[in-house]
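Only a single protein chain was left out; the remaining protein chains are all shown in position.
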Amino acid sequence: MEESIMDASIMDRATAASLITSARIRRGISWEKLATAVDAPLVWTTAALLGAHPMSAEQATAACALLGLDDRVAESLQQQPMRGPDPRLAADPTVYRFTEALAVYGPALKELIHEEFGDGIMSAINFKIDFARRPDPDGDRVVVTFDGKFLDYRW
Amino acid sequence: MEESIMDASIMDRATAASLITSARIRRGISWEKLATAVDAPLVWTTAALLGAHPMSAEQATAACALLGLDDRVAESLQQQPMRGPDPRLAADPTVYRFTEALAVYGPALKELIHEEFGDGIMSAINFKIDFARRPDPDGDRVVVTFDGKFLDYRW
Amino acid sequence: MEESIMDASIMDRATAASLITSARIRRGISWEKLATAVDAPLVWTTAALLGAHPMSAEQATAACALLGLDDRVAESLQQQPMRGPDPRLAADPTVYRFTEALAVYGPALKELIHEEFGDGIMSAINFKIDFARRPDPDGDRVVVTFDGKFLDYRW
Amino acid sequence: MEESIMDASIMDRATAASLITSARIRRGISWEKLATAVDAPLVWTTAALLGAHPMSAEQATAACALLGLDDRVAESLQQQPMRGPDPRLAADPTVYRFTEALAVYGPALKELIHEEFGDGIMSAINFKIDFARRPDPDGDRVVVTFDGKFLDYRW
Amino acid sequence: MEESIMDASIMDRATAASLITSARIRRGISWEKLATAVDAPLVWTTAALLGAHPMSAEQATAACALLGLDDRVAESLQQQPMRGPDPRLAADPTVYRFTEALAVYGPALKELIHEEFGDGIMSAINFKIDFARRPDPDGDRVVVTFDGKFLDYRW
Amino acid sequence: MEESIMDASIMDRATAASLITSARIRRGISWEKLATAVDAPLVWTTAALLGAHPMSAEQATAACALLGLDDRVAESLQQQPMRGPDPRLAADPTVYRFTEALAVYGPALKELIHEEFGDGIMSAINFKIDFARRPDPDGDRVVVTFDGKFLDYRW
Amino acid sequence: MEESIMDASIMDRATAASLITSARIRRGISWEKLATAVDAPLVWTTAALLGAHPMSAEQATAACALLGLDDRVAESLQQQPMRGPDPRLAADPTVYRFTEALAVYGPALKELIHEEFGDGIMSAINFKIDFARRPDPDGDRVVVTFDGKFLDYRW
Amino acid sequence: MEESIMDASIMDRATAASLITSARIRRGISWEKLATAVDAPLVWTTAALLGAHPMSAEQATAACALLGLDDRVAESLQQQPMRGPDPRLAADPTVYRFTEALAVYGPALKELIHEEFGDGIMSAINFKIDFARRPDPDGDRVVVTFDGKFLDYRW
Amino acid sequence: MEESIMDASIMDRATAASLITSARIRRGISWEKLATAVDAPLVWTTAALLGAHPMSAEQATAACALLGLDDRVAESLQQQPMRGPDPRLAADPTVYRFTEALAVYGPALKELIHEEFGDGIMSAINFKIDFARRPDPDGDRVVVTFDGKFLDYRW
Partner (left out) sequence: MEESIMDASIMDRATAASLITSARIRRGISWEKLATAVDAPLVWTTAALLGAHPMSAEQATAACALLGLDDRVAESLQQQPMRGPDPRLAADPTVYRFTEALAVYGPALKELIHEEFGDGIMSAINFKIDFARRPDPDGDRVVVTFDGKFLDYRW
């Protein structure tokens, strides 16, 4: 793309995410520390910096200050993103295990949601997700909690 | 298929699951009650009866006794299943919301797992999943917890 | 499938929908009349009888009485459905025009929703849809209204 | 692409849309204000500026004047576009909810169109689409109306 | 499917098409003769009998009388069809050549339609298609004419 | 790509098509006028300039002279193209209507070709295609004629 | 399918092919012997009996007599087939090797056809294919020859 | 890519193929003449220069000398390629006719290979392919011979 | 399928595999014991009984005798199979782990094969595969060995 067109465009979220990831590693800043700077939950902050949520101007500025990134990145972080799956990521073993668990347990979750709540869904919008490490003598465990408001089909 | 071939074959897990679902509804038996009869966790029991896990002979017999189903179903429930996604289920809104949450938060989970644990994955085999309803004044919530042993890439 | 297995299974929603469609045509009963019998909105009733929503026992019985269908159909109509696209239907010209309109106007709707409401979505669960014919001297028009509660991304 | 080839080509619609979106945000101009400048309906204007419709020279010039964009953008906006779905957008939750609603209600719409109008379709060409916010004490609602001329299969 | 369910359902269009094709061959009746009996254009009649259009009661009865088929077929022919591509047919060489021609000449047709008519489409609904054999000393030719009303994008 | 590699490569047909389209619009030259300059049929010329056919040196030079394009474009136009569908174009409504017509009428065309000619196909190589506007009081019509030599399966 | 509907339908080509293959093996009849009985080339006869070509009444009767199959099969063999790939067969290693060879050498064949013949194709309709075993001290070889008339793009 | 990274990388085979094709056309050198210079069979040489086989240093140098291409191209031609289908090429009519022939005759070839040789495959590695023009009064013919060693399934 | 058609057809390999699997479980016969009866390697025997290889008459009879299955199964086991992936199996976690290992290590295997052997492949036809359990204090291990003849690209 021509230089002038690039200057006239707001930086896309993927470029911003790549700059953030690189700066984070080079400066040795943890996601936790970024979450503290941004004053938001850990998973939300990580997701937002990787491009899944818009940040407020204050949050974007705080994150960029910590990472030594300029205003173009902070401007980008405030943009409404296009959300959606990255097909390459879906086959990465770390992410694939979640998908496999859904393939195995998805039918059971559907049955249990409808038995307990009736006809409807767990919202993925009014929703939060938690990540934790649970020590275990047989090997520590990854614990991820999906927590969404039940929405009933309501005409 | 010819009658004689059908008699000579063990009933497939999908047919067993359909009979179980029908009997469960007609007899008004909850998944919880089935889990108690089978003496196993709720999500595991539901998944197993829907075809995702083999049951022991005792578990299969107990479930079928409660549901009034015959030995062919109990035999089927002890078979090793083929596991995997049902493409029709994947687009069902109740199940799709979990997939959407993974599309939005998958990259963040990957980052956080690697930061916390190093290079590796959450196991989907040494793994359990929990389902709960959490009362909330703004509307009760569906809470689903993925809990798997961390496995590091180890040569 | 063996006769006995079929008797032991609740009729699937697709078979029920096919019997309903056939009885409706042979008896000359309009969808409007069915909606009145069921005492529910027109599009909801049509969708439910075609398999997209569970009905109450009263609704199912009323619809089957009007159509001369037996209890197995009424039982089927009360089941929780698996919802999702029928790939064959998606290419039918009558349905495809809606898909094409979304392809052309989807980006604009996304922009306008975010400008007006902020970051979030129109719910497809707390949602209703209306169908109407609007007379027009240049040819009557099909008017379909999507009406869903706005849900903001809320952690 | 070489500079000289780029100069000899009319700017593609996607580049123009990206410049428009960036300028709109930096200057703080609403889609409504752009629609007024262009003197056209809101959804049409938004769609056209994003690349779904060709604009007249007057419309293109008016929009670019407001946005501070040069003649190359205005020239681009007058080009006949290639329309069609953006696969990435289709999985974005904001747009996906419309697709899901069609999956659930598409069969009902087909039945109702044919019952009311006979064999034919709602045109997506002789067609308009309306976007509105409807205040509601339970949470404001997104209301989108599809309004297309009925075309009967006519040999 | 159970006998009783089959009796209670209107015969699907694909079964009707298969019975029509078989009877046509066994009785040696040309598509032209069927078109005459039905009093409709050749391609329309062939398409309708193969399942692409609903017939009037008179047309369906006339076709079935000529073919010696019973009332269940005639009833089926009056049903509103689901239209759409048959993926197996798409790769058949006889049909594939049309698809290939569109792949080669589609961009040119789009350019010429827009240059001649402005922004819009050739309707595939207000549309007819003609089939003819044109004698040619170098080998007779298949001549197929698409003839559809131009519809301009009109808000 | 490096400048030197670009100089050493013949310009690809897609780049040439983009330059031709831009020059055609800026200079206000119709496809008809280009066909006259090239001394070839209208659809053939349009398709060839868009990249579907190789041109002779005379034809390429004549077209480029009219459009004010240099020798690199004329050289490109003489290259043997790779033909084939552009997946993005296939979903454009203007082109999609042709595809939809084939989905609806393809089975009928196959039946009629085999009844009239026996086993074989309409050639898409020994083939021409015609585009015309037919005035009609109910709205002018797009008329496109496919005309290909019949080839019988001949061992 | 009901018995009566099956009687009223001509047997489909796939069922006929399955009966032919079974009878051929049980009676120990080679494809060569079938080709002699049918008085046609080896590959053509094999392909026709497997469903790729219609046979004359004489050919069909001769093949069925040799195989001890009844008139319903002979009737089926005279039907115009739908031709096209069987996706399951495409991944069978015996067939896949041909596909792989085309993937490796297809670009070279395209270049050489155009250099030698100009713009056009090898016909797959005016076409024959030969199969032979060539003894070789290093292991006998499969030799398959594609032989099709060159067709130039001719408007 | 940065200049320095490009210098540090061996030129990829696709870039080399594009430079070779361009130089071949501009210098008017036939594939046959290249095969002679390289001292290898015609189809092999064409395939190798297009990227399907590695060349020896002598072969690469000889080809580049004839075409006036520099050492970076010769170095590239000696690299081990990644082989595999080009999806765009697969739909090009010239290449598609080979694929169609395999769709029609693949099942017959499988039957004949197994009848003649037993269980196994034609190798696509110990394999050669020949291209020839056969004069014919009804139109010259493209003759392509696949010739591969039979490999039996041998444990 | 009609009874008479089923009798006239050789049982397909998938039905045979289902009967074998059921009989094996009901009679409590291990794959190892079947391999001994058949006098062939363990993985080969398992694969052959599941439908991947034809058996000799002696092998088929021996296996069926042990399993108490009749001649129709033994006849089926001697048929040449169609080999190829079962898409449902590919997503089963037990099988998927092999696919994932190939995704991660495939590029390395390609590099190492070419470095060690030159240009060519590991044959999957002149090939055997071994399965073993290796005791390990940290948990026993699955050890699977692929062992195929190297085939060099040889014209």
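General observations
Labels A, B, C, D, E, F, G, H and I are assigned to the chains in the order they are written; within every chain, residues are numbered from 1.
Keep this in mind: contacts are C-beta pairs under 8 Å (C-beta built on N, C-alpha and C of every residue); 3 or more make two chains touch, one makes a residue touch a chain.
Quick caveat, the model's predicted, so the values are computed rather than measured.
Counting the whole complex, the residues of subunit I in touch with the unshown chain are 30-31, 42-43, 46-47, 50-52, 83-86, 89-90, 92-95, 97-117, 120-124, 126-127, 129, 131, 133-134, 136, 138-151.
Subunit B meets the missing chain through residues 40-41, 44, 53-54, 80, 114, 119-121, 123, 125-128, 151-155. The chain not shown here touches subunit H at positions 1-2, 5, 8-10, 79, 82-85, 124-125.
Rule of thumb we're sticking to: only the chains that are shown with their structure count from here on.
More than half of the residue-numbered contact pairs at A-C reappear in one of the options F-G, B-C or F-H, namely F-G. Mean C-alpha position of subunit D lies 34 Å from that of subunit E.
Centre-to-centre separation of subunit B and subunit E, using mean CA positions: 46 Å.
Between subunit G and subunit I the centroid-to-centroid distance comes to 29 Å (mean Cα coordinates, whole Å). Contact of a single residue of subunit I with at least two other chains is seen at positions 91, 93, 125.
Touching pairs of chains, sorted by label, consist of A-B, A-C, A-D, A-I, B-C, B-D, B-I, C-D, C-E, C-F, D-E, D-F, E-F, E-G, E-H, F-G, F-H, G-H, G-I, H-I.
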